[in-house]
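Below you'll find the structure, written out as structure tokens, and then a few comments.
One chain of protein is taken out of this complex; the other chains stay put.
Letters A, B and C mark the chains in the order given here, with residues in each chain numbered from 1 onward.
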Amino acid sequence: MTAVASQDLAAPSSDEPPGGNSRPAVSRTPTWRRLLRRPLAVISLAYLVLLVLAAVFADVVAPYDPADLDLDHVLSGPSAGHLLGTDPLGRDVLSRLIHGGQVSLVNGGVAALTFVMVGVATGLVAGFFGGWTDRVFTWAVDVVIAIPGLIVLLVVLTVFGGNMTVAMAALGILSAPGFARVVRGVTLGVRQELYISAAKVSGLPTRHILLRHVLPRVTGPILVQASLFFGAALLVDAGLAYLGFGVQPPTPTWGGMIIEAASVISQQPWLLVPPGITLALATLSFALLGDAIRDTSAERTGRQSGNARRRSAARRAELPRPAGAPDPAALLSVRGLTVSLPTSGGTADVVADVDLDVRPGETVGLVGESGCGKSITASALLGLLPAGGEIRTGRVQLGDVDLTTAGKSLLRSVRGSRIALISQEPVASLDPVFTAGQQVDELVRRHHGGSRQAVRARTLELLTSVRLRDPESVARRYPHELSGGMAQRVAIAMALAGEPDLLVADEPTTALDVTVQAEILRLLQSIQAERGMAVLLITHDWGVVAQVCQRAYVMYAGHVVESAPVAAMIDQPLHPYSAGLLASMPGRGRPGHHLASIPGTVPAPADWPAGCHFAPRCALATEDCAAPVPLSEPAPGRLSRCVHHDRLIEGATA
Amino acid sequence: MNGAPRHPSLTRRQFVIAGIAATGGVAVAACSSGSSSDAYGAGGTAGSSRTLRFHERTSAPTTLDPAVGFWNPLAYDVLIYRAPDGTFQPQLAESWQYVGAGNTTFELVLRPDITFTDGTPLTADAVRANIDYRKDPAVGSQSAQYVAAISEIEIVDDLTIRIHLSEPNPLLPTLFSQGMGGPGILVSPAALEDPSVLATGTHGVSRYLLVEDETVLGDHYAFAANPDYWNPDEVHWDGVVVHYLPEESAALSALQTGQLDAAWASFAITGAGRDAGLSVTGPGRPIILGLTLTDRGGVVVPALADVRVRQALNYALDRTKITTALIGESGAPVDQLATPDGAGWNSDGFYPHDVERARELLTDAGYADGFTIPVRLPNSEQHTRLTQAIADALSDINVRLELQAVPGNQWDAADAATNSAFGATYLGWGIDDPVRMAASFWLADATNNTFGSTDETLQSLQEQAMIAGEDDREDIDRQIIARVAELAWFLPVLVQGESVLYDDELVEVPWVDFLSVPTVSELRPAS
Amino acid sequence: MLQLIARRLSVSVLLILLISFLTFVLQSLAPGDVAKTILNSGSGQLGGGYTDEQYQELRRALGLDQPLLVQYWDWLSHAIRGDLGVSPVSGVDVTSAISSRLPVTVSLVVLGTVVTAALGIGLGMISAVRGGRLGRVVDVFSVIGFALPNFWLALLLVALFAVSLGMLPATGYVPIDVSPAEWARSLILPIATLSLSATASFAKQTRDSMLDTLSRDFVRMLRANGASEASIVFRHGLRNAAIPVVTLVGLLFIGLFSGAVFIESVFALPGMGRLAVQATEQHDLPVVQGVVVVLTLVVVVTNLAVDLVYGWLNPKVRVS
Partner (left out) sequence: MTASGLLEIQDLRVEFAGRRRHDAGVLAADGVSLRIDDAETLGLVGESGSGKSTIGNAVLGLVKPAAGRILFRGQDVTHATTRERRRLGQHIQVVFQDPYSSLNPSRTIGQTLGEQLRLVRGLDRRTTRIHVENVLRQVGMPADTMSRYPAEFSGGQRQRIAIARALVMEPDLVICDEPTSALDLSVQAQILNLLLDLQARLGLGYLFISHDIDVVRHMSHRVAVLLHGRVVEQGPAEGVTRHPDHEYTRTLVAAVPSVDVAAEAPPNGRAPHRNEQGEA
């Protein structure tokens, strides 16, 4: 076995291309800049800025003095002299609206500020320190939430002689608990983050950790909630005015103006419109802004931020060859399968030109690292591509059915009864709100029908067949009451309910401990032996492949790069990627010495080279690799997508 | 006096006051048919059963106890009825008179063969029990201060009672009529044994009986005609439902959609109601609005100590313009504390709009550059609006008003401790007999006389009035009002009334002019 | 289960004590008192119709001259026995004052919640499953619904449907036992007002929750193994998506009690909200306290109900 690609590790950035062109720089843009790319956010922000500016420069902007009475022209509708008409004292409505922003916005601001300060301070402290602070917090929140807020607000206003600043601060406090819970929740989450532990280990002061590490993560929710609450506070401000708590005359406020209008609604209904609309638009803007902030900050901290816009057009041009004929002897025969998925910049092919055969009763491995398209291939087989995903070309022949052209109902009838799935996270793959038994029942009923008792009997039979020791008790349990191994057995029972010919096992043991993994693998093998069922096993673990598979396909960056009987492949891989992967297994290296490793990482679909996808990381790459490389058959029963496969053999024998 | 129990409610739901002129009380009321089919009771004309659905005002009575100020003409007959035209008419008392000169002894003769709805007969003892009930401080009756002057109650015979006073008072006919929760609103002595029943039930000599099942306290009250009432001619409806809608605009909507037959209406909906095709009569129930220039001693605002300054303020107002702009036809400008052509009214007036004159007076007083008056007022749309109009007018003579509007439930004109930090307070008062206004405003110990201002002339006029006969009072009243105006202790702006909006196919409203304070019991089916 | 209920209710007793005491203290700090309210209530004037002696005597008679704690204890010792006292202003028994108002508010709030939740969940489900344009419409309306002041909206609705079109009563309330049809008609506009603002945001939450559920592993697993689409959406999807939505229903229910204060004023409904506002204005402590106790109970019971439903829906938090 050769070290295909051992590298000097100390050399700077030898392994991975600097800057990681696989992870684009989208999120370097500050949040506010990305916010400005959203038209609604811009409009909302512009409106709010306009309101604030108008309020600040009201004396300059407003056409009239807002307190200037004109008793000869009261309640006039809109006119050239008074664009929005006049109020019951003949004052200019537009000018009052402009000035009204001063008080209303300050009131909203006071409420929002209190809200944020109380909510953030308490939520942050409770979430970060936990323990008794958290218990006190939880208790206090329960109390405050149970307080009939509006009544207390009325009482507070009475106590403070209608002082709106105090009332708005009280509103902020009364509304803060819900928000504080959110902050606490986020903080609890952030506290679990390992970078917090790392900061603690380094001895960073708690204050620093809170302000620099936790707070910024809470900023998103803070901005969202503050924005929404600001809008809500404006409404409450107006509502309180409606109940008779206004600011001092002659100071105009929006709420006050609505009340004024309501008191003369029979005389001049128009007056209701300008303040109502101004207020509604302000609230609307705050809400939209909040939504936009939420969306952008989700974008920013999101972990997936691959973009594939650049190359996707070119990719389309490079159409795969016409699909070859399916293998008639195979149970499943895939030819020329090409799958595209939506990405931030359009769609990109993530699986290209895949051929794959599984014969009845055979166990076939599909091996590769993450991002190579293994799972997408499995999803495509089942017709379960994520939203926007699409099989662009190719055939998936399952017995006599071509799944790529099958209609929805045909597809549904095939699933479960001909082809079934178990997946990686056993507990997550069960519905948390139903018992294990109920979930198996459902599929048994679906595939076989029958009475309640018959269904349950069959369910217990299935649970027994997956070697669960006490099937009746397991049937009664909820997924969270099951261990990973038990959950995976239940999942297998579900998959077996329809007696499928082919089981797609998508990393079925990756999340399990080795001892449990061994049991599950044995279980799969014995079931397979009993039923003559074929298995397509998707995994990144060569050991698993070696243990249970007869043949294996190796995928790299959307391509099948090699296929061979497992033993032969492990003995002598015929593609540099398979060789590299095998060589980098710690179990095959010399302890304490460098492992052979492949430099770099699997590129994102948008960064796939036009020729051999592996060429940029390949020690054997030459100019020949720049052109698309077809699969060739260097030995009987073996396929390789490498022009240099012969050099691998030389290396091995050398 | 009388009172409409408009307790000062805080909101903009008009806490307008139903102050009511010395004449009748306002009533509430209405009867109800036995089977109301919608929120407002049955429609008015339907066949044999006629129910009146009526909106009284925006704040509901707090209690049905008539001693606490709320007189319901449907449920409580009174000894002496003060009619909408201001005259006193016999109701449960057949006659009454002062005995001797000096207004210190008053005799009432009761109508015979009257029983309360609970069957108790009406006797002189019942009247005494009612007087005693008003005296109880725990009851909190507004008439308590007037009843307090009753030193002795003499039962002459079963139907005759004599009241002896510790000091002269010419207003006992008023005290025994429907105003201010007085003892003339007779409550069954049986009920007075346990007064707690008065809050939610009616226990008088009643034209209509409260239908408790169809009543929601504080929202609407249903009444059905009392078949045993002593004077069936006065029972016009089979039922009356009295509503208190929290918003006037809601009342207007209800009138327009036929959910109500009639409603009291302020300026805010009167015009719109007329435009919508409803009939309008009024305005009545006058109330005077403006400012009380409380600081006549110049404690807070030295300038106000000078009578020329106070007069200047009065000259500076264009009352006609303000009245027209603010309330249109629902009121009239006034420059004195009286209703046009009512008791004490001086028809020549005192303060025409004359800014020049105002400036001269200010200059003479040394305040040509003006000054600032802190003003305290209740924070309700209508009152702040008027105060701002006043402020705007005064700014022409460089006088600035610094407004402090407090929530309605904190507003109290009698709260001297708080109000003494202000130069002026808001004035909203249902015009009353000048003699009684004195006790509220211009006697040294008057409840609303924040700084205890006194004036000898007013003092002596008051003394004359207290002992004067009915015929002499008219002139003395006029002198009192004139003196108050000359002193310029107030800045009255307008008298505002309310109108009745109604559907004239269903209801007939028999009066109304500015003085009148009609009661719902006078509404009758359209003929 | 019973233990949980018992524990929660016992905690809520403490809660009610605390909150009632806070309200009591706050109310007592407020300028003015119920004696003034009573004295002014019949004067027909803007205050000022009484003498100081009268005022002091009435205060004594009402026990307002007692120390605060004595007054509170007096209230509490009666309240414990289920006697919420008598309003000094109206003389009405607080329990009956509240119980005569409660049906109105409860009709409003319960129907409002049901309508909002039903419409919201329905719309949310449809837009989650169908997606696309409906989803965007729901988004837009949820924000607009949030932004409109509800009393303002109410005024507009009355102007349109009651006054201009004459289709519905503008104001007023008919008890259900008088006429169920009229009862329903009298509540249409108020409930429309309450629901308009909340329905869309409800739909949005439901949709988000539904989409989240539908993107989970187990849904893929069910699909892959042949479960029917109807079962996936209605059995698995709805049940899982309902977990956060139930919390929302609880919040909505509690929130509508506040919203009802405004709605009751605009539509002249004789409910608790108006009672509360009026009592606050009048310094009518027993009534305010009564309302506070009832509302606190509503909150406590609602939260308990939400927790129970939550546990029923979500076995992970189920308490044995």
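Before moving on, here are some points about what is shown:
Throughout what follows, a contact is a pair of C-beta atoms (placed from the backbone, for glycine too) under 8 Å apart; a residue touches a chain by one contact, two chains touch by 3 or more.
A quick note: this is a predicted structure, and the numbers were derived from the prediction, not measured.
The missing chain, though absent from the view, touches A when the full complex is examined.
Contact with the chain that does not appear here is found for just one residue of A:125, A:240, A:332 or A:582, A:582. Note on the undisplayed chain: of the listed residues A:382, A:596 or A:619, the one touching it is A:596. Across A:186, A:486 or A:648, the single residue that touches the chain missing here is A:486. Checked against the full complex, the one of A:544, A:612 or A:643 touching the unshown chain is A:544.
Within the complete assembly, residues 9-16, 18-20, 22-28, 192-195, 197-206, 208, 212-213, 216-217, 219, 300-303, 305, 363, 369-370, 467-470, 473-474, 483, 485-486, 489, 513-519, 521-523, 525-526, 529, 540-550, 566-567, 570-571, 580-582, 584-589, 591-599, 601-602 of chain A touch the chain that is not shown.
Note that in this section only the chains that are shown with their structure count from here on.
As a whole-number value, the distance joining the C-alpha centres of chain A and chain B reads 69 Å. Rounded to a whole number, the gap between the C-alpha centres of chain B and chain C is 38 angstrom.
Residue positions 30-32, 155, 159, 265, 277, 280-281 of chain C each touch two or more of the other chains.
Residues of chain A in contact with at least two other chains: 158, 161, 242-243, 262, 265.
Of all the residues in chain C, the ones that touch chain A in their complex are 11-12, 15, 18-19, 22-23, 26-27, 29-32, 143-144, 146-152, 155-156, 159, 216-218, 220-229, 231, 235-236, 239-240, 243, 257-258, 261-262, 265, 276-277, 280-281, 288, 291-292, 295-296, 299-300, 303, 313-316.
The part of chain B that touches chain A in the complex is made up of residues 10-14, 247-249, 252, 268-269, 271-273, 318, 321-322, 324-326, 379-382, 384-385, 387-389, 391-392, 403-410.
The touching residues of chain B, when paired with chain C in their complex, are 1-11, 13, 15, 17-20, 26, 36-40, 59-60, 62-63, 65, 68-70, 137-138, 140-142, 144-145, 180-181, 196, 198-200, 216-220, 243, 245-247, 249-251, 253-254, 256-257, 259, 378, 407-415, 418, 426-430, 440, 445, 447-448.
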